[in-house]
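I have placed the structure first, in the form of structure tokens, so that the comments after it can refer back to it.
Only a single protein chain was left out; the remaining protein chains are all shown in position.
In this document, chain identifiers A and B correspond to the written order of the chains, with residue numbering beginning at 1 in each.
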Amino acid sequence: MLDRVTVIVRDGRIVAVDEDAEIPFDAQIIEGDSLWVYAGFLDLYARAGVDAPDAPDYDGDRGDPPREVAGIVPDRDVRTLYDPADNAVKALREAGFTAAHLVPKDGLFAGMGAVALLRQPGRAETTTSVFLPQTETAIAQIDGARGVYPATPMGVLSVMRETVENARREMGSREAFSRDASRALRPSYSPVMDALAPVLAGDRALVFHADSWLNAHRALRVTDEMEIPQTVLAGVPDVVPVLEKLRQRGVPFIAPLALPDTVAADSLAREITLPPATQAAPGGVSFVTDRRTVSFRDTDAETGALTAQRIASVQRAEASPARLAQAEIAFGFGSFDAKGGDVRDNLRRMVEAGLSREDALTALTTGAAEIVGLENALGTVERGKLANLVITTGDYFADSTDVRFVFVEGVRHEIEARKKKASGDPNAVVTATGTWTYSVTTPAGAQTGTLTITGEAGDLSGEIETDGDVSPLNSVTLEGDLITFTFTIQGGPDVSVSGTISGDEFEGTADVGSFGSFPMTATRQPE
Amino acid sequence: MPRFLSLSRGAHGPRTTASRRVRRPSSVARGLAVALALLLTATASPAQTPADLPPASARGDVLIRNATVHTVTNGTLDNTDVLVRDGKIDDIGQGLSAPRGVEVVDATGMHLMPGIIDAHSHIALSSVNEATNPIVAEVQMRDALDPSDVSIYRALAGGTTTAHLMHGSANPVGGENETIKFRWGTLDPDGLLFEGAPRTIKFALGENPTRVHGQGRGIRPRTRMGIEQVYREAFTEAQMYRAEQEAAEREGRPLPPVNRRLETLADILSGDVLVHSHSYRADEILMLLGVLQDFGVDRVTFQHANEAYKVAPELAAAGASASVFSDWWSYKFEVYYSSAYNAAVLARNGVRTSINSDDAGMIRHLYHEAAKTQRYGGLTDDEALALITINPAYQLGIDDRVGSIEEGKDADLALFTAHPLSVYATVAKTYVDGIARFDAERDGDDQRLYVDPDDEILDTSALLVRHEDGCMILR
Partner (left out) sequence: MRSLLLLAALAVTLVGTASAQDPAYRYETGTYAITNARIETVTNGTIENGTVVIRDGAIEAVGAGVSAPADAVVIDATGHTVYPGLIDGGTRLGLAEIGAVAVTIDTDEIGDVTPQVEALTAVNPSSTHIPVTRVEGVTHAVTVPQGGLLPGTAALIHLVGYSPDQMFAGSRAIVVNFPQSGRRGRWDRRTDEAIAKATEEAMKKLNDVWDEAVAYARIDSARTASGSSAPMPYQPEAAALLPVLRGEMLLMVEANAAADIRAALEWIEDKNVRAVLTGAAEGWRLADEIAEAGVPVITGPVTGLPTRGSDRYSRAYENAALLHAAGVEVALRTNEAENVRNLPFQAGFAAAYGARHGFTREDALASVTIVPARILGVADRIGSIEVGKRASLFVATGDALEPSTQVTHLFIEGVRVPIDSRHIRLYEEYLDRTPALALPGESR
């Protein structure tokens, strides 16, 4: 880390990183006093802005569908499906991502991925010019076709093996034909082979997306069997069960930036004082940490256990990157289906779960660049590299830090300051009870309704009206002027609200899990 | 106008009183304490693999002393010791001494038998039927293994150590099966593989494939007549494929495109893959025997085979095997003319016979299912025990490794508190490769290896009781 340095960017390149660099006369100056400059981040598995074309209509023989229906489309090129103006791309950029390995969505050989710079094409450029050349990958996943062959994981893996074997044979045929056309059959045009040949020749990585540790085991075995020279595994939320195999095989990994929603120690926890973990549990039963001694005669205990298992599952996902770093497995991050707006929070959770900031940063920058072979162009703030920079008000992983500017190949994007998460004044004295009219601003417009809070300080409860339904509020707490509570939309997601009260005004945010986080205001109605 | 708080369209009405009910503080506290306890464990070993379960590669040493030993192949030995070294049965005798560091288990009054082998199971699988095509010889159970299925542990608790995981019966040719050992504790599917077990393939005759394809989709086969032709056509195509391939090799031409379906069928014809065919009626059993004879395939096991007893002499003459239910019948028309005496008739007619479960419930008490042949046909202890040990081992081609208590064989063993054919017997310990993968003394609540946090607590499917073959899970 360098202090008090000047970074000079010209024509999309970094031309100087120095304490006393001479500032060109024609430069725009960003006063970096107290600002931090990071190398732009690289998203290794992004579907942002990638269109998923509808599967072709098909009502023929379910046992023998055309390859497009079966999902054998390694020739499908993400560059033809990408829209750089998509809002999801903007959200990624605002989180600090300046480049992304974009991938097509459906199919067992889903197509070709490629790395793009996350900016809009310039006026003189074509749409595809934001892609970096020679960054193509092949995307594989255990994704069964709907109701046609191959519909199951075992069908998918079988088709993969056969497709790869035949691509090899066709390569052999072509070679034979070019050696001596008179002795060989004329090879025919084969887009599948053309797309897979570089993978089999070791010139292109096969990025295998596995959505579970079980599929990860399957992916690693099938790539072994198919003798794929370069495999990258992507997407497993809990990587621990497959960690040792990754290490042994030297397979790099793309960790998902999506995390499961945190599970509160929940309604069971709310009404009681937590006993110290070492203390014998009330009720006369000693719940030592050996779970074999736990007896589930009591269904509440079992519900508690399930909650604990859910919490543990979330924790495993949060701790996965830390485990990767510990095992010294090369890894980067991919957004997959994560919302850009959640990425920083999730990274922070991973850091809290034991991933060092250095390792996190490496995975976002140089580590990621190495996995896609772009370490010469991306990943560091270094003279000669592409001017992909993230400029923040402080440590990227700190909650209070804002991303202020993102440079993508020298193109400056100023980031609107995000709505501060309410932190509150612990010494303020306010009341929360009463009937409130609230408004939540969402991309689809404002949602309004009534919010009622009753009870005494320390024992608050209430309900909220959403779209005609009334849901009870959970975990209503008021500390100083900071009020927080959660509720569950009927049959929908959990929402957690936090914000501050000043007089009869509330201002804060409503966090709707993977749907994102939205500004919320409320006004207390006169009695 | 989708708005974020309107995501739950269609779910209206008041919340349940149950969810509002105030919990009693004491049980709340207990619940939380359990939650905390589990949390601590979970944090200590994030993979949720209980630390005391050795890896799949482990091979154990143990001296089991003074048991009644049912060798199956060499009679019953009273007050006998069995020494296990490095996962193999090292010595069988009386007064054996334990080498240094080898654990001694006092089995006085207990009965030791070979680990039970289930020749037909669908547990530990995340998919069973690739039901989109009548012939899918190329798909493999190995690709669908799920080592975290708690059914494995429950089966171990019934003395079962090996299972033949089969495809379903939606298709005349369902794909290659997998023979596994219950090395409970690993999350690596490959850890379960029974190394060196021969390849086997699932065929299916009768109502299931005709229902799925003929009735369901209007394609062949819709009748038992059609099923015969489906096989003959597939085998003929495989012969042509193999011939073409061999010609290319001979003439040094580049190989034609591979077709793994035909490749697998051709491997059946060259005897590299053992046929296990779902079947019920006597006529369809004879049909497949005829087809296989015509194509030179001489090793076949008829699975379920409820009417095999009617053609026992033909099966015996052909050297074909049968793997049957102890007593299931009448759940569909083709098993209406069954007899619980099926296994006994087959055994007495010299047909190599096993009793299988096809079911996550029954795999826990195959010893009891075998015992029923003493009621239905009066088989001897050795005959009855052979039905769940050496005979299924033979049918799976692993009888040189497991299925009896003999020196040199794998130490896959089940230690019972009483004679295993007695209804009062329970399992004390089950060993796989000499490792106690089930131990009644160390049993407890929640033995799952990996908990899917999205699972419901209550598995109400367990509350439904209707028999059918477990082969028709369409996934």
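Some observations on this one:
The rule is short, and it goes like this: contacts are C-beta pairs under 8 Å (C-beta built on N, C-alpha and C of every residue); 3 or more make two chains touch, one makes a residue touch a chain.
What you see is a predicted model; the values in this text were computed from it and never measured.
Here one chain is not drawn; of B:Arg65, B:Lys88 or B:Arg154, the residue touching it is B:Arg154.
Looking at chain B, the residues touching the absent chain are 8, 11-13, 15-16, 18-19, 150, 153-154, 157, 207, 309-310, 312-313, 327-333, 336-341, 344-345, 348-349, 360-362, 364-365, 368, 371-372, 374-378, 380-381, 419, 421-426, 443-448, 451, 455-468.
Everything that follows uses one rule, which is that only the chains that are shown with their structure count from here on.
Per the touch definition, chain A reaches chain B in the complex via residues 61-64, 147-155, 157-158, 161-162, 165-166, 169-170, 172-173, 176, 184-185, 213-214, 217-218, 221-222, 238, 240-241, 245, 260, 263, 265, 267-269, 271-272, 274-275, 277, 281-283, 285, 287-296, 298, 300-316, 319, 323, 440, 442, 444-445, 447, 449, 466-469, 471-472, 489-493, 495, 512, 515-516, 518. Residue ranges on chain B touching chain A, taken from their complex, read 1-8, 10-13, 15, 20, 23-44, 46-48, 126-127, 129-134, 136, 138-141, 143-144, 146, 148, 175, 187-190, 217, 219, 253-260, 442-446, 450-451, 453, 457, 475.
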